[in-house]
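Okay, so here's the structure we're looking at.
Note that this complex is displayed minus one protein chain, with the remaining chains in position.
Let's look at subunit A:
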């Protein structure tokens, strides 16, 4: 699949929501834990060799599951291939929980659902649609129960 790598690399250099050195293992068979710098920027998780400026790779965090594995460890897997797990070992249980929380909130889809929920709540309380002032109330993506066009 073609993609605009230059812009993605530029995104990887932006200030991170969260960044840390952790041990990471790819889902490939025979992979071992390796020390990596992971960096959360918008809905991408970039991972770098600790001494390199350019990331080795990026994970788009949509349609994914963040699961607590054993102590200090969590995994990211994707809905269409749940057995293929990217594993991350943190320094502490606390750091592990912080990453799980941050990653679960990191998807665009999560934000969309939150927006729909808040919109609904505000509308119930005030009778007014809070999105009207933004001029986006008719957009399909913000409707309750929106599914594929």
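The rule is simple: a residue touches a chain if its C-beta (ideal position, glycine included) is under 8 Å from a C-beta of that chain, and two chains touch if they have at least 3 such contacts; residues count from 1.
Assume contacts and distances are computed from a predicted model.
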item: Absent chain [UniProt protein name; select from "Sesquipedalian", "Ubiquitin-related modifier 1", "Prolactin receptor" or "Vacuolar protein sorting-associated protein 33A"]; value: "Sesquipedalian"
item: Residue ranges of subunit A at the interface with the undisplayed chain; value: 1-11, 14-17, 42-43, 54-60, 62-66, 78-81, 94, 97, 100-102, 104-105, 107-122, 125-126, 128, 130-131, 133-136, 139-141, 144-149
